[in-house]
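Heads up, one of the protein chains got dropped from this complex, but the rest are sitting where they should.
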C-alpha cells in the first residue's frame, strides 16, 4: 500500500467504494446521490455542524451522552429518552464492539441473543447490520443532531451507511480509532481507511452538504499527557482536512488539573489553527472535552462529583461540547435513567457556568506554552520522518516511538513512555521513551515529578503511574502512597 | 439595656447565667467546672479547633453536613451514618426550629408526636430538651468533632448545654442568627445575647479549653452581595473576639460566579485579619464556604451538579471547610442516604481538587479590591454611627439601613437594597437603599447591571432579582427573560 | 386593575422563610388582589385576626420549614369558631419533614380542612389561577 497525505482521487475513491459496499449485504445499493438528497433535507436543528457553529458563536458548551443498545426499537427509545428526559443537546449512537471489528456475523448473534434475553447483549448499536433502513429510522425518530461514536479501525462501510442515513457527524480517526482500540491493525492501513471516511465527507462537502468530523481525543483515556493527545489530534485534523473535511471538532480527555485542562484545550485550538493556516486548509474548528475517561468510582454520588467537575472544567475551558459520563460508569453500560442523570448533572453545571471562563494567569499562560512546545517537538519530528508527508511521517513516528500512547493495546505502539501526575495532579512524562523533547522540557517534567516524589517520600517510579491509574476510582486525583492516606 | 462592645465582666456574666440556666429544667445544675473537666478530655480527633487548624495548615477543605432529627437514638444513628457511610469530616447537630425560638414546650410535643408517628416531626434535634445527658450521649457516640448549627436569636441556654456536652463548636451570631431568622427580635437584644454565648467560649478559653465559634455567613442565602455578608461576618468576628473567642470561622455563601466567590473568601480573610490586627485581637481564623444556599433544583441529578460546583468553588477558594447540601434540598429534610450522597459527591470533588487554587488574575484582583472597598464603606459608617463602639454602631446601622440584608424577615432590617446578578452571574447592588457607597462604586454596580439589561433587552428592574431568585432552581445561574430561554 | 378580593398571606409557626412570602405578595398584587401580608413566624391567631379585620376572601398559609403538620392542626376549626366559616384556605410550601409521597401529604392537609394544598416549589401563578376560579373571578 502506498500511503500519502493526499486527497484521494475520484478514481481511487470509487474503485475502493465498490469493494467497501460489498463488505456486508446492507452496503449494496448505497447511492451517494440518493444520500445527498436525503442529507439536504436534514432540518437545521438536526444538523451537527450548524448546532456546533451556533454553540461556538454564542460561547455555549453543549452536552452529548454516549448511548447504544442492540435492538432498534430499544435504541430509539433510549435516544428519545435522553433527548426528552435527559435534556441532551446532541445525540450519539454508540456502536457495538463486534461492528467495530467488522465482525457482522457476531452482531447477528448478539441481536438474536438480545431478543431472546430481553436485554441488550451488545455494548452498542450494530448500525451496519441494521443498514440504511434502520439507521434512517433512528434519525427520523429523534429531534437532535446525530453522530456515530465507535472505535472502528476500518469504518468505511459504517461511515457510508450512517451519513447516508442523515447522521451528520462521525467520530474517529486513523490513529485514535486504532492504537487505543486494536492490537494488530497496521498504522498505515488504518490511516488509509480513515482517509476514505474523510474523503467521503469531503465528497459531500463538494456536493454542498456540510458534515462534522471528530477525531477521538482521549485515546486510551488513561493519563495521556496533553501534548501527546494534542499532537495526535492535530495530525488527524490535518489528514481529514486534506481529504476535504471542513467542519472539524478536535477533542481532549480531562486529566483533572484545572489549569492543565484549560491550557490543553486552548493550546489545541491555537496550535491546530496555526497548522491549518500554514497548510492553507479552510476548516471551521470546534472542540470537544471528554469528562474523565479513566477508571471511575463505583459509588454513584462520587461519580456525580467526577461528572460535574468535568462539566465545570469544560465550561471554564470554553469547549464547544462535552461528552458525558454516567453514575454507572464504573460498573456497566448505563440504564437510560442513569444516562439521563449524567446529562442533567452536566447541564446544570454547564448552565451555572455559562459565560464563565478561567481567567488569564501566568500559570495558565505557562502551561499553554509548555503544551505547545512539547507538541511542536513531536510534530516537527513527525514531519521530518515523513520528509514532509504527514501520513508517512505518522507511520514512521509510531515505529520510532515518537508518537507513543500510554497503555495502548496496539503492537504498533512503542509503549515506552510512562506518564504520572505531578504534585498538583497535572499529567507529566515520567519516562520519555523516544519522544523527541528538548533537554529543557525533559528536565522540567522531571523536576515536577521529583517535587511529588519528595512530598511523598518515595522515588519517582512506575508505581506512581500505577497508583495514579486507581486514584480517581478511589476518590482522589493523585495516587499517594498508602501511608499518606 | 446598655449595649457596648466590651467584654462582659464576671459579675455581669454570672448574674445573667443564673437566669439563663432557669429557662428550662435541663439548665439546672450545669457547672462550668464540671464542663471544663469534660471538655479537657475531648480527644484530639473530636476537637473542632484542632481539626480546623490541621486543615488550614495542610491546605485541605473539610466537608460538613447539616443533620438533625427529633429522637435521640435516631439522631445518633444519623450522625454515625454520615460519619461512616458519608465520610463526613466534621459533624453537626442541626437544632429544630422550636428550640430556635425557645419554645421548649412545643419541642416536647414534637418529640412525642415523632415517637407516635415513627418519623421525625421536628426539623432538627431539640438539644435543650435532651439536656446535658442527651447531648453527651450524642457526643460520645461519634468519632468526629461536633458542632451545634441552628438559627437561634437567644442561644444562651443552648450554648451552655452543648459546650458542656463536649461539642467544641457553636454556629451563630448576634446579627446572622437574628435578621434572617426572626421577625421581631431587637438588634441590641440579640447582640447582647450572643455576647453571652461568646463570653462563655471566652471563659473556657481562659480555662485552657479552645472552642470554635462560627458566625453564620450566608444570612438569607438569597442573592446577598459579598460585601454585605463580609461586613456582617467581620462585625460578628470582632464582637466575638472582644468576648475572648480565639478560634473563629468566618463564612460566606456561594453566589455562583467563580471569580466573585473566590474573591469574596479571599477578601474576607484579608480584611478580617486587618481588623483583628488593628484592634489587637489574637484570633486563629479559618473560613467556611456554604454550597448554594438559595432555592435548589428539584431534580436530584441537577442538585448534584449544584452541590459539586459548590464544592469545586470551595476548593478553588481554599476555604477551610464547606457546608454540604443534599439532593433532597428542594423538597425536604434529607434522608440519611441522601445526606450521605451529598457529602460523597462533595468529598470526591474536594479530593480531585486538593491543592488546586484559582490562579491569580487581574479579574480576581479587581473583584477582591471591589469587595473590600464596598465592605470598608459599610464598616467605616458603622463605626462612625457607634462613635467607635461596634455594637452600638451595628444597632444604629440597621436603623439607618447602612446594614441591610436582602429578603430578610426582621422588622429591624430596612429591606431597601435589592440585589441582582450581572451578565456574568456575579451578584451586584441594583438598589442601594442607604448603603453608604462612593459614587464610583455605585456607578460601577449600575454599569454592570446595565450591561445585562442591554444583553437581555429589558430595563434594569426588580424583575431581574425575582428571576434570579428562581434561576438556580430552574437550572441556570442568571434569570434571563422568558424569550431568551 | 384591582380585582376586589382580599387575601391574607403569611408563614405559619416558628418558620422564618421570607423569600417565597415576598414573592407571593408580589405576584398576588400583580394579579389585582388586595394583599394583607402578616409575614413570617405567624401563629394561627394572627392569620385569623387579620382575615377578620380586613374581611378577607381567602387565607394562603405558607409553611416551608417542615413543622407544617403540627402548626396547621385545627386551623379550620379555629376559623369556624372565629366566624370565618367557609373562608378559602390554601396551604403550600415544604409542608412536612422530608421527601414524602405528595398524594399522602396532600390528603393529610385536605383532611385538616384546607381547600387546596400545594407541593414544594409550586409556581405561584398556578395557585393564583386556582384561587381566581375558587373565588369566581375568572
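Points worth noting:
Per-chain residue numbering starts at 1, and chain names A, B and C are given in the order in which the chains are listed.
Following the convention adopted for this analysis, contacts are C-beta pairs under 8 Å (C-beta built on N, C-alpha and C of every residue); 3 or more make two chains touch, one makes a residue touch a chain.
Not measured: the values here are computed from a predicted model.
Considering the complete complex, the chain that is not shown touches A. When the omitted chain is restored, the residue from A:122, A:209, A:314 or A:441 that touches it is A:122.
Considering the full assembly, A:338 is the residue among A:201, A:288, A:338 or A:414 that touches the omitted chain.
Only one of A:222, A:394 or A:424 touches the absent chain when the whole complex is considered: A:222. Between the chain not shown and the residues A:91, A:142, A:182 or A:248, the one that touches is A:182. Remark: the omitted chain is touched by one listed residue; of A:27, A:202, A:217 or A:473 this is A:473. Touching the omitted chain from chain A are residues 97-98, 100-101, 103, 106, 109-110, 113, 119-123, 151, 180-184, 220, 222, 294-295, 298, 328, 330-335, 338, 407-409, 466, 469, 473.
Throughout what follows, only the chains that are shown with their structure count from here on.
The touch graph of the protein chains shown is a line.
Here the two chains linked by the largest count of contacting C-beta pairs are A-B. Averaged C-alpha coordinates give centres for chain B and chain C that are 30 Å from one another.
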